[in-house]
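Note that this complex is displayed minus one protein chain, with the remaining chains in position.
And then chain A:
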Amino acid sequence: MKVKILLRSYLQMFFQNFLYLTSLFTIIAFGLMAGHLLNISELKKYSLLLISIFLLSLLSTMNLYYNDSKRNIYLKQKVNSYWADVLSQFLVALITNTFSAVLIFIFSLILNQDLLLDVIGIFALFSCGMLGSAIATLFKTQWYHHSSLGQVGVLVFVYLAFSGSVIDLLNHVEFILPPLSKMIMTLQLEASITKLLPTAIQAFLYSIILFLVSSFFYKKSKNN
């Protein structure tokens, strides 16, 4: 019941806010038109869609936590369960990123009869979305107690997500960096969406770890 109440509230906030749906349909429109307008290959378009869904879920999840900090304080007091709250936030990320990934992939016109390509294509988009949501969750303190720390944290993580595989200096520590740029580089080198599977799994696991770290970190700070 606790999770149901919180999940309903979060989904309502997520989908009723103009930011998420407007951005999602902008990305869908880009997916439909990019090939014709910019004359780019499907792989380049897909790389741009990966970056777009990452930014979409990062901004939408940050916006969710902002609205949550403003509106849900008394609801959370009634629910009075930290873990129900954490689980609801994770479920929101799963639901919204699945929704975004499926829609973006279908309307990107990359969809074809090769089922494996379709599934991996959607999964890779979903993983990038989860990565964005996980970074926003890790630094949600920007809307609660430490606004500067949260903002700087998001900036650093987004920079590392984009630069991990691009800057040689970071090659040695690439495995601890958000693997977004690794996915883009893999796609450019391997020239196949199906080859993205290992990196997409890595991105998904990375986001799960970030969710776990943030849940225990905020549990600790709540106790303090």
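Methods note: a residue touches a chain if its C-beta (ideal position, glycine included) is under 8 Å from a C-beta of that chain, and two chains touch if they have at least 3 such contacts; residues count from 1.
Operating definition for what follows: contacts and distances are computed from a predicted model.
The UniProt record for the undisplayed chain lists the protein name "ABC transporter domain-containing protein", from the options "ABC transporter domain-containing protein", "ATP-binding cassette domain-containing protein", "SGNH hydrolase-type esterase domain-containing protein" or "NADH-quinone oxidoreductase subunit E".
Touching the missing chain, out of A:Leu75, A:Ala191 or A:Leu212, is residue A:Leu75. Of the options A:Met1, A:Leu115 or A:Leu169, the residue whose C-beta touches the omitted chain is A:Met1.
Summarising the interface, chain A meets the missing chain with residues 1-2, 4-5, 8-9, 12, 70-75, 77-80.
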